[in-house]
Structures are given as structure tokens and as C-alpha cells.
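Note that one protein chain of the assembly has been removed; the remaining protein chains are unaltered in position.
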């Protein structure tokens, strides 16, 4: 049962990105998830986003908890360091990793059980701290890996495969993320790659805590009638507020959009988010309004997707802590150790 | 350092409530908190609320975590069973206790460190489940017992005693409670007993998850200039949306209030909440509107207090689970054990 | 379709084919999620119905679909239920694992496979008998719908095998009829598929093989149930009303079985209301917290979990120990450390269960050997937790918990009363009985408790994880703290008198050699001792531990022997450590026999380990 590395056939005709990497260079081992699992589509979207952004694969660190979703980092970015940690605790591990080397790009992948049930505390606190990361929850409303129990994002009244209803109030991860100060918040659907890929790209470019709730149906345990996380249900209730395009710094923006329908947001690092508005008057930079919009639509049974909130000038944890630019893991002994003389002085002050 | 039981002097002149108890019967041991600590005022408010509602003291179970706030159950309701559990885990212990005997009244007392930092997960999930309880957070923005570190409710930019600023986004417990489905949500101030006592009474009568965020200054570590949880700061920024009176079932309501200024809410168990509106058009039963109001006012720097949201027809966990009326801890062997005959049948089906 | 179509003809073996009746191992290699599980189970049940003991083991991956899974069946008229090394008949349905599957066949054994697609000769072995059947093409020819093809293919191979090793088809027919009771069309379709396979085999394959089944009477009145289900039933009979759990392999099916049995047995007949509450908590910290809250409030409560859950529960377990609150934890062990091998078995949580939490703590363990004892100990644990007012562990493992086993029928004595321990009632309080929550009034170091809400003015007390005096009043006085800690040690002595005794079985002749074992190692022991006797002539006295702390019988056994082999399924000899710690015996006489690769321990392994020590020829070391 050793994972099979994906056969790396020489495809001389494969397109290369700005860094000279092909799509293959962003792939991982062959997935061992169920055929049709939403999570595999998200892996594909991550691969595409990283490829299109021309990120050097080895400069991305991918971290996860435990669950089918948390297994996926094995299936993309095979040259990146990965860390499949313990259940629900990816956020703290990612935070620590981020502190050790601020130069890498941190991608956290988790499940709804992993992040909303056991990991709700860590999810929440990592968001509050503004850890610079892209945090993707692959949200299927159930625990896939342990065979289909409800997770904390299952809607009240949703039915499991045996017809039993969930009675607990659902946690809306997007609502919580906005409340707790995430500075880039989106929701998407694993079945809509066109929406998802740019959202991931925007998140990867964001400086601060970027969160993407991705509804990702579990074909094995939560794709039936009565589920509110099935492909059919999500397609029916999906209401996108905007459609986004990510324009990297190099490209020029030619503003030829009709005013009022398109919004351009320039993020801290220079990346541009080009937003085609689908819902009128939705202002992605207005936190309070976004929350109210989401709650109102949720009450109507709509699943609002798209880029929901962004603070383009966000600060991140390193900014708050005022840490030096040089990665901690590269500091020399001289930079770390105050030395014998300092100690002698200190001794003197302790007498 | 054994706690001193409060001297129970015979005060024949002490007033008795409907059950024949005096205020003294609701008191506990002498407090060992700092003189002036907000938590002591909350204990006093709990004592008054229980006395005024004529609750039999021994039918209340009081539970807490660890912290100065969590110590307070020793200082009220001396005849009640109490449980000072472990840090941040009161909600689960209370949930289990509640399942074992649905007939008692469950009062959970916690701190902001206990419930918003280490216990944020348990706080959130107990709310989601609709556990029938009164959950009071004695919110001082710091860890009192460990000497003044910031807790997760400390506001971004608030300063500690040494002038160091908090950089993490604050958790607004009220906002979270409403989002997660609490069915009675209030905020109050330990310095305002007139507001607090009726809010506790309403919560004790509520059938479902009732949450009260009570700002409770720590005179030792968080009552200085620069703190946003000091007596002065809270007094200045306090904006009450309503003033409540609790009318027990026995009293008759004579509706002689001006329409539009007073609202009467009848809770499930017959208790009446009489609300004098201070903010125009604030509808305490409209969840989405309440959230929007709170967020809007928070953005303006106001601390909104009062009864913020109530669902008078709320269901509780026992309702969701469809449990029998009789407390589990009183079930007889006959009610519990299916017996030998059933087992013989079962054996037969397993061959 | 005729056998000539098969890509690979039948191949004879270069060594004499194994000849055995009612004593061999069949193993199915499948892909998980392919629906093979129920067909394989049907196969096992059919053999049982023929009166032949069979012990199946499910070996599955930590994923949901598409990875290798095996179903291994030990058939043994002698009643050997431990795992055995080597396979006699391999049903190789998974190309992914072909090589290792073929390798695992004993010389002279048999390989049954789908020869729809040709395989080069190098993929086979000369010393086995190969039986090819064009299963896929045969099934596809008969069924058009993909779903049917998948389902019936499994029944077809069951049919073929029934002919090859002589399973009574009537028995299978009956089982199918029971399974699909009321759905006659389905029954007929299944019967048809069964006979299609069977007829094909009879016509084209070398029926019967050297491996044969013959109706027997060795099953007796035993039932067939997995340990998790039996434990759940035990909890039910023990009066558990609150179950708070968090899903984790291999324990989830315990809570799920409890849910099923409660639905059946514990609803108020009149109102349909539940006399139980099952809460899927948000994590293990919450599930044990709920159990402790319920236990404090007088309900019997439990959780089921596995290693990672125990780690997370550690703080709460210490609270239960120190504040003396009843709780029951079913730990269904899997291979650690960390996430380890979540779908493999091991006995490696002994140490953490016995000593969980910081500070000075110890916890009682119950160690069932089979589903029957899972039931017994499941019920007993509830009494013990209330009696001892502490956390009691029932320590299973994946091997016992998730595999169906032949086990003695479950029994209940209707005159048995649930022992709720020392609870002071309202009447006793009213009558003026002195109540000190941590006061040892009976000399057994177990104090009385009251349920919250018992009496308006008496018996109320405050529970805390901090130090307090005999009347539950907070104190930081060192002497009060120490008195309490000493009482807890004394309570530990009381516990020794209440735990189930270890079971001793002596060899026919007196011997100074002994073997100590527990839990799922149990079925391999008798067979191992037979092998040892054969190989070395030595015989050993046996002691099966059923609980921790140990009773005096364990100390006696250790004292009475010169060399004692402690057989365990972990790396660090964890039970041996408890034996040495608690009994203060000389480590030198306790010899480790350790198996910990995640597979169930076998008689052969044990025998090798012990024999090498008794007769130190250059055999592999036990721990290797």
C-alpha cells in the first residue's frame, strides 16, 4: 500500500510557466481518494493556481491535519515539503513553521471535521493572529475518513445516508473567519474550477490570513438526497457574488470595464484582483456589510460564493511581532548567541 | 488557607422569598478575590437573581473551569453542588451533567481566558448543541489568576499594565454566540447590577443555550488607562439597547406601556421578559438584524449591552435528542437492563 | 465460455498439494469499496453453519476506496482461533498486491484467480496449484449493468469456491435468503449467481481441491459477534445512559453499535422517548468531559476511543482520578505511536491507560480476551467505575474489536443488581448521617458521594481538581493533601479485591516455566504451547491477566516460576513494566515475547520466541 509516485513521463510538449516549470512539476503522488471525491478537484485547482502564478514549488510548505482532505497534500506539489500533522492541529503547526521562516508560502489544507469540529479553536486563533497563509477547508459536512458521521458544518436538518437528521447548529466557517479578522475570505465549490482557481491564486498572493471555504462533496457518504453538501444541492443553491481574476504584477491593467460592475483591488504585494460583480452593491472591502449580506442570504438558504471580504492592506503576524526579515532558521550563531562577555556583565548584575 | 464559611448569623428579620428562603441561603463562602474585583459583583447578582426567582438552591448545579472567575461558584449558592473542573472545559462537563439529569438548573461560570482562549472550541460547540444552561463569561480581557496576560477577548490595540499592546483580533463572544445558535444572548457589565440581575433571571428561565457576556474589570491587572475593559472605559462606551424586567408566571401583566417602547417576550416556560427599548427599532428576536446592529456599533467603538437576542420558543439538547423526562440518574435497573430473555434472543440471531 | 478461453491454464504444483480437512487458511485479496466484504462474510458464515469453527480477520487500509484489503479466514476444527502464518488458499482478486499475495501461499498451497487477462508465467510459483477462472469475462457475459457486474462477481466466486472446497450450497442459499428477507427477487438473483459460479467450477475446475470442508459439530452454541458490538451491549446491560464519543478507527463501531442497541432496547415503550443520550462530541476532550459531567451527576457514562484519544483525554483522566468521578473509557487499541497504523492492531496503550495524566495517578484496566468478555467487562466496568469512583478502562484492540469471533453466548443473571457504589441518599442525610465527600468511613478508602440536587440543605459539596480536605473544602495544607493522596493509594488496594482475577491454567506436569498474556493474544496461546511442547518437550503454566491492578494470584504465579514469558503486542513490553512496578518482582525472570508489526500475533511467533529461549539454538529472537 505504498503510495505510487505518479509516472513522470517526459512530455516535451508540456507548456512551461514563467519559471520554466510545467504543470507536472506541481503534481504529487496518485490520489487514493474515492473516484469523484471533491477533494481531488481542489488538488487540481491548487496545482493550476501554483502553476499559473509561477510559484517555485519547493518554496511552498503544505500542511494539513487528519482526514481524507488532509491527505491531499500528498497528491499535489510533490517537490514541496509537506506535513500531515495531527487531527485538528494544522493551524498551530503552520503558525510555528511560518514563524521559523517567513520566506516560504504556507498552504494549510484541512477538512470540516478537522477545522470546525476538533480544530475549531486552532482555526479561530490562527485567523485572529493574522498568520500569513492560505487556509483551505475542503468542506463536505461529514467525516469522510471515519465513514460519514456529521461534522460541525453539517446543516441543521441535513440528513445522513441512513436518513438521520443533524440537530446541531452548523458552523459557517466563512462567517466565523470574517468575524475573527481574516483579511481574505472566500467561499467556493470544488465543482467550479473557474471560480476556485483564481480565488486560490488571490489567497496565495495575500499577505495575511486568507481563508477559503470550499464545498467539496463526499461522494461516498454525503452526496445523497437530503444532504446540503451534495453536488446537486450546491449547484442549485450556489449564489456567486462576484467572479474574480488574478492579475500578476507584471501584467498591465487596462481599465476598460464598465464602472460599477468591475472592481480592482490591489493587494499589498502588488497583485491585482479583478472582480466582476454579480451581486449589486457588494463591497468586498466592507467587513460589516459583508457579514450582514452573508447572514441575510444564508437565512434565505443561499450558499454565497466568491471573494467575500478582503483587506488589501492587511498586516500579518510577523508584522505585528516586528520580526526581522531574515528567516530564523538561517540565523547564524553570531546572530543568536549574545556571548560570554554579555553573560559576565549579567552575572555582575545578579550579585 | 481553608476557605472560611460565611458566618450564618440568625437574621430573623431577613426577608423570605416565595419558597421561604432568605438571601443568605443563596450565599457561599467568603470570596478570596481581590477587593473590588468585578467578579464579586456578578456573584452578588447571581445570588439576587436566584433569590428573586425563588429557585430552590440545591436544584441548581454550578460549574466552572479554572481562573479567578471560575473560583466564584464557591462564593455563591453554598448549598448547591459545584464543580470547578479543568481549564476551558466547563462546557463539556456541564453538557454531560445536563444529560444525566435534565431536571436541575445548570449554571456555567467561566472567564474570558477559560472560554475564549483555551475553551473556545467547547464554548462554541456547547452553544451549537443548544444545551439548556445559563453560561456566564466574566470577561475582563486578561488572565487574572496567572497575573494579567491578555486573553482572546482583549481588543486589538488595548494596552496591558506595562504598556504593551495586544495585536491579535479580539473575539466578540456575543457575536460568536449568536452566530452559533445561542437562543438567549445578552451582554452586561458587572458594575450595573440593575441591568445584570434581570438578564440572569431571564437566562435562568430560558429553555436552551443562554449566554451572558459580562464585562467584569480586573482591578489588579486590567483597570488602567489604555485598557478597554476598565470600569471607566466600559462606563463611557456602554450603550444599552434595552432594559429588561423579568416577570415570573404568577404575576399578571397589565399592558400599560407605550407601544413601540416596550416589548413583551413570553418564554417557553411561561416567564415573561418585559423589555424597555432604548435603541429604536431593535428587535430582539431578529437574529440577522441583531448581528448587523452589533457589528455596526462595534465598529463605532460602542459596547452594546442588554438582551441582544432571544428565541423564546427555543428547543434544547434534550428536545433534539428526544430523551425521556425521567432523569437518567434515577432510572431503575428494570428501566435500564433489557434482561436475560432479550439476550437469549439476541444470541440466537448471532448464529 | 470454456476453460480453454482462460489465459492461463490450471497449473499443477511441483510439491505435493496440501491435503487438509477443516483445517486451513483461506485469504481473499480485494480492493476496498468493491463490495467484497459482504461476500466474504457470507463465505465465513456458511462454514460456521456447517458446524466448522472459522475465525475471519479483516485487513483494511486507512482509506475508503481503491486500496488493498484482505479477508483472512482461519478454519480449524480443533478450534484454533489465533492467526496462523501462511495461506493455504489465496483468492487473489487484486492485481495491486498480486506479488505479495502469491508469495504468502504455503508450498503446496492453492491460488484461485481471475484469468480473464493473461499473466506471464513469472507471476506464478511452481510449488503451488493455480486455479484460474475467467471471472470478469464470465460475469460480464452474464450481466450488463455495471453495478450488477460488481455485486454478482463476488457471489459468483463464492459459488465457485463452494464447489472447490465443498461448502454446502444449501447453507449459502439459506444465508442469502436470511440476508435479503422479504426481497424475493434479490434472493433469486443471488441464488442464480451462486449456482452459476458453482456450476462453472464443477464443470471446469479441479473440484474438489485438497482443502476440504466436512460438516462438523465444533461450533456448538457459540455466537458470532465482534468485540466492539459485544462491549456496547455490555455497556447497555451495565446501565450506561450517556455515551459521548468522537469517531476514530477502530473504536467508532462500538459507539455505533451502542446507538443501534439503544434504539432497540432502551426506548420508553409508551412514549418512544429515549432513556439514553448519545452525543457525538467535537473531539475527545469534550467526549471525556461529558462522560465526567454525567458521571458526577449520577448517570453511567462512557466513551470509546483509541490511542490518540487517550492522549487527548489525559488531563481529564487525572481530574477523574483526583476528584474521584466515575467514568468508563473503552480503548480499542491500534498501532501507535501518533497516528501510527490506524487500521492495524497492537496492545500499545497499556502504559498510557494505566498511568495517564501528570502527577501521581493510576487507573484500573479490564482486559477482555474475546467478545464474550467484552460484554462481561463492558457491564462490569460500569459497576466498578461507580464503586471505585474513578476512570475504569476497558482495553480492547482492533483485532478483538473489529473482527467477528466465535464466542460463548452472552449471559445475564436477572437477579443481578447494578452496583451503584456508595451514594448517600436524601433519607440518610435527613437522618443525620455524617457526610464528608472525601472521608473514609468504611476503611476501604472509598468515600460516599451525593448526587447533585439530593437534599435542600445537606450533602451539597464542591468538586474540584485542586486539593481539599475530607469535607471537600479547598485547602492548600500539605497534610490534608497528603492524607488524601494516601487514601487514594489505599483505594488502589481496595480495587485489587474487586477486579476480575487472572485465569491460571497449569500444565499437566509441574513446571517452573510460565507464560503471562492478555487480551487478543489469548487465542494463539494454546496452539503456541502445543508447538513448544512438540519442538522442545517443555510445558508451561499459563496465566491470563484480566485486569490491572493485579490480584494476589498474579504475584503468586510470578513467585512460583523461575522464568516467565510475557507475551505482548507492543515494542516496549508495557505490561511487563506494570508487573515489575506493581509486584516489585525481579525483571530478570520476566522474558519479553513481543510482536508489534500491526498484524495479529501468531502461535508460531510465540512458539519461536519461547522455544529459542528455552533451547537457545540459533533461532530468530522473539523481539525481532
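Letters A, B and C mark the chains as written, and numbering starts fresh at 1 in each.
The rule we apply is simple: contacts are C-beta pairs under 8 Å (C-beta built on N, C-alpha and C of every residue); 3 or more make two chains touch, one makes a residue touch a chain.
Keep in mind that this is a model prediction, so the values were computed, not measured.
Chemist: Identify the visible chains that the left-out chain touches across the whole complex.
Modeler: A, B, C
Chemist: For a quick check of understanding: of C:150, C:259 or C:339, which residue touches the chain that isn't displayed?
Modeler: Residue touching the absent chain, from the options given: C:339.
Chemist: For the full complex, which residue in A:54, A:79, A:248 or A:296 touches the chain that was left out?
Modeler: A:79
Chemist: Among A:97, A:218 or A:275, which one is in touch with the chain left out?
Modeler: Candidates A:97, A:218 or A:275; residue touching the omitted chain: A:97.
Chemist: Of the residues listed, B:17, B:32, B:54 or B:248, which one is in contact with the missing chain?
Modeler: Looking across B:17, B:32, B:54 or B:248, the contact with the absent chain belongs to B:32.
Chemist: Considering the entire assembly, which residues of chain C contact the chain that has been omitted?
Modeler: 61-62, 307-308, 310-312, 314-315, 318-319, 321-323, 335-344, 346, 348-349, 351-352, 355-362, 464-467, 476, 478-479, 481-482, 485-486, 489, 570-572, 574, 577, 580-581, 584-588, 596-599
Chemist: Mind pulling the chain B residues that touch the left-out chain?
Modeler: Listed in rising order, the touching residues are 1, 32-35, 66, 68, 71, 86-88, 117-118, 120, 143-147, 149-150, 152, 220.
Chemist: Please output the residues of chain A touching the missing chain, sorted low to high.
Modeler: Residues 1-3, 56-59, 61, 63, 73-74, 78-86, 89, 91-101, 103-104, 121-122, 125, 129, 317-318, 321-326, 328-329, 331, 333, 335-340, 342-344, 346-347, 350-351 of chain A touch the chain that is not shown.
Note that only the chains that are shown with their structure count from here on.
Chemist: Considering only C-beta pairs in contact, identify the chain pair with the most of them.
Modeler: Ranked by contacting C-beta pairs, first place goes to B-C.
Chemist: Just the number, please: Cα centre separation of chain A and chain C in whole Å.
Modeler: Distance between chain centres, rounded to whole Å: 40 Å.
Chemist: For chain B and chain C, let me know how many angstrom lie between their CA-based centres, rounded off.
Modeler: About 44 Å separates the centre of chain B from that of chain C.
Chemist: Which whole number of Å gives the spacing of the CA centres of chain A and chain B?
Modeler: 35
Chemist: Going through chain C residue by residue, note those that touch at least 2 other chains and give them in order.
Modeler: 282-283
Chemist: Check each residue of chain B and list the ones that touch at least two other chains.
Modeler: In chain B, 121, 125, 129, 321 touch at least two other chains.
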